[in-house]
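Note that this complex is displayed minus one protein chain, with the remaining chains in position.
Lettered A and B in written order, each chain numbered from 1.
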Amino acid sequence: MSARQFGDTILEVNNISLSFGVMKVLDNISFDIKKGEIRSIIGPNGAGKSSMLNVINGFYHPQEGTITFKGETRKAMAPHVAASHGIARTFQNIALFKGMSTLDNIMTGRNLKMKTNIFWQALHLGPARKEELENREAAERIIDFLDIQAIRKKPVGKLPYGLQKRVELGRALAAEPELLLLDEPMAGMNSEEKEDMSRFIIDVNDEFGTTIALIEHDMGVVMDLSDRVVVLDYGKQLADGFPEEVRANQKVIDAYLGVPHE
Amino acid sequence: MIYRETGQFKANYADDQALFPIAQDRYVIYAVLFATFAVVPMILNQYWLNAIILPFLIYSLAALGLNVLTGYCGQVSLGTGGFMAVGAFSIYKLMVAVPELGFITLVILSGIITAAVGALFGLPSLRIKGFYLAVATLASQFFLIWLFNKVGWFFNYNATGMITSPPMTIFGVLVTGPEATVTAKYFLVASIVAVFALVAKNLARGRFGRNWMAIRDMDIAAELIGVRPLIAKLSAFAVSSFYIGMAGALYFAVWLGSAEPTEAFDINQSFLVLFMIIIGGLGSVLGSFLGAGFLVLMPILLKNILVDGFGTDSALAAHIEIMTVGALIIIFLIVEPHGLARLWRIAKEKLRLWPFPY
Partner (left out) sequence: MLFFIEVTLSGLMAGVMYSLVALGFVLIFKASGIFNFAQGVMALFAALTLVGFMDEFGMPVWLAIIGTIAVMIALAWVIERVMLRHLVNQEPIILFMATIGLAYVLEGLGDILWGSDVKVLDIGIPQGAWDWLWDQGIYVEKLELFAAATAAILVIFLAIFFQKTRTGRALRAVADDHQAALSVGISLHTIWVIVWSVSGIVALVAGIMWGSKSGVQFSLSLIALKALPVLILGGFTSVPGAIIGGMIIGVGEKLAEVYLGPFVGGAIENWFAYMLALAFLLFRPQGLFGERIIERV
């Protein structure tokens, strides 16, 4: 696995520190993500993994450090700017739009691709109609890809957990992101669902060439999926490298792998 | 047995995206439109048209507007009365100043002015949410009513502070002023409401509608996937106020004929329209109509039953009416938070499968 070749660096975080009041959540974190790879961020609970993702897509603004995405360096950016530059994500506790159908959720993910103004929208004619149909086709391709045709018109709030996770992945994919952030995509799943989800992640990476950064608890899955792994613990960076290197790292073993998990 | 979609196949996404994908629904809509423009004006007398149908249509428009903001975008507003007043005073000023533009243009202009005011008062929604916002919208209610009461320019400095709508015509037919016939008013209002109900439906099923609902269901996630809260919220405020402004303009210029801000547009109007969308169904175009119809009809029915039927004292009847409205709100929120529109949908689902249970 580690023999895969990758392109240029797509994202680089440099010396990121983030704190809320006196609590230091992230302490001087630096790593990079190369185009086309599957990158994992692991660590025990409270290690600052989710905060790291929140920093990358602009939801939290770090006190120190910089983020370089596609050659542009900045300290912080607004979430919608991150989204419009091609960063999409899923959430640890599913954050779907519960009152809307699967199709509408995925169509909302395509929001950034849609441009017609409110007057055409009001008439639902001409450019607005054309745009709606084009995006519907794109959305349907994702629905096919994730094999969720049957729940297309169902309100997502009533779907089982595993399917919701899949719809959420669909919503993120709908934006055709260059960098996809997955926040614990397999949390709370049974082993069959985990396998399905792993398959989808690999397929996304393979077929669309999407760069993926994911946070995960399940060590087995992470080591199999990832090209490279960053390990965080209490906001500090313990290790960074190929899965086998990380696995062999004594600090990591002490902090995380050494402790019987689950 | 009649309500079946079996055999209706969609060969492309355009058909599936249509406004009413099921053929029978389309027939119902055609029937309703036919009834609205051909049957109703023939069979209903002046009293019915003026006392029930006109206010029903105008409140439906206001309810549509509030539903965009509260039902679709999830921002509770208690300023509807104030925004209706903006529409009313806008059209008054316009009717006096530029009557040559034509009445329909003036109605739409009043809507646009109200949209601008609404977007302005929607600005706090970018910083505050939920109850805080609901309370903040009360500020607009009180401030606007005060403004129209105190600043003479708005009512052209007349002594009473009342505004009265001057007569205007469309295609040579009088639609405002004391001389205008109820039938003419009815056709005008029904046409405007029909067109803008379609517009609301279009907006709701397109990009704007989805972004509003995304903000409503999970605002943070919406922002993180690229929905700009600024644009989504302010567009909801603007579109909502546009509708409410038009409703206020029609309410004053066509229905009431003359108005005084503290009475016609006070906070009870805000509650009334809010109740309409709760009872009718939050986030439903159909629900806006059902709710408006229900709350326009119910007091009249109740009054007929109590005062004429049982000889109840009319003050007591008014108190019973208030209580009933309140109780109905609570009952609806407990039993069916999605309102009458949801009941209608359930009935349709049942009908699709009938006579089989599933």
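The rule is short, and it goes like this: a residue touches a chain if its C-beta (ideal position, glycine included) is under 8 Å from a C-beta of that chain, and two chains touch if they have at least 3 such contacts.
As the structure is a prediction and not an experimental result, all values here were calculated from the model.
Asker: Which one touches the absent chain: B:Val195, B:Ala327 or B:Leu353?
Answerer: B:Ala327
Asker: In the complete assembly, which of B:Tyr47, B:Phe131, B:Phe171 or B:Phe356 touches the absent chain?
Answerer: Of the candidates B:Tyr47, B:Phe131, B:Phe171 or B:Phe356, B:Phe131 is in touch with the missing chain.
Asker: Can you work out which residue in A:Phe69, A:Phe91 or A:Trp120 touches the chain that's missing from view?
Answerer: Selected residue, touching the omitted chain: A:Phe91.
Asker: Suppose we count only contacts with the excluded chain; which residues of chain B make the list?
Answerer: 74, 76, 124, 127-128, 130-132, 134-136, 138-139, 142-143, 145-146, 149-151, 220-221, 224, 267, 271, 274-275, 278, 315-316, 319-330, 333-334, 337
Basically, only the chains that are shown with their structure count from here on.
Asker: Distance from the CA centroid of chain A to that of chain B, rounded to the nearest Å?
Answerer: Once rounded, the distance between the two centres reads 41 Å.
Asker: Given the complex with chain A, which residues does chain B contribute to the contact?
Answerer: It is residues 13-14, 17, 19, 199, 202-203, 205-208, 210-211, 213-214, 216-218, 220-228, 235, 239, 283 of chain B that touch chain A.
Asker: Going by the contact rule set out above, which residues of chain A touch chain B in the complex?
Answerer: Against chain B, the touching part of chain A is residues 57, 59, 79-80, 82-84, 88-89, 91, 95-100, 104, 107-109, 111-112, 114, 116, 118, 121-124, 128-129, 132-133, 136-137, 140, 171-172, 175.
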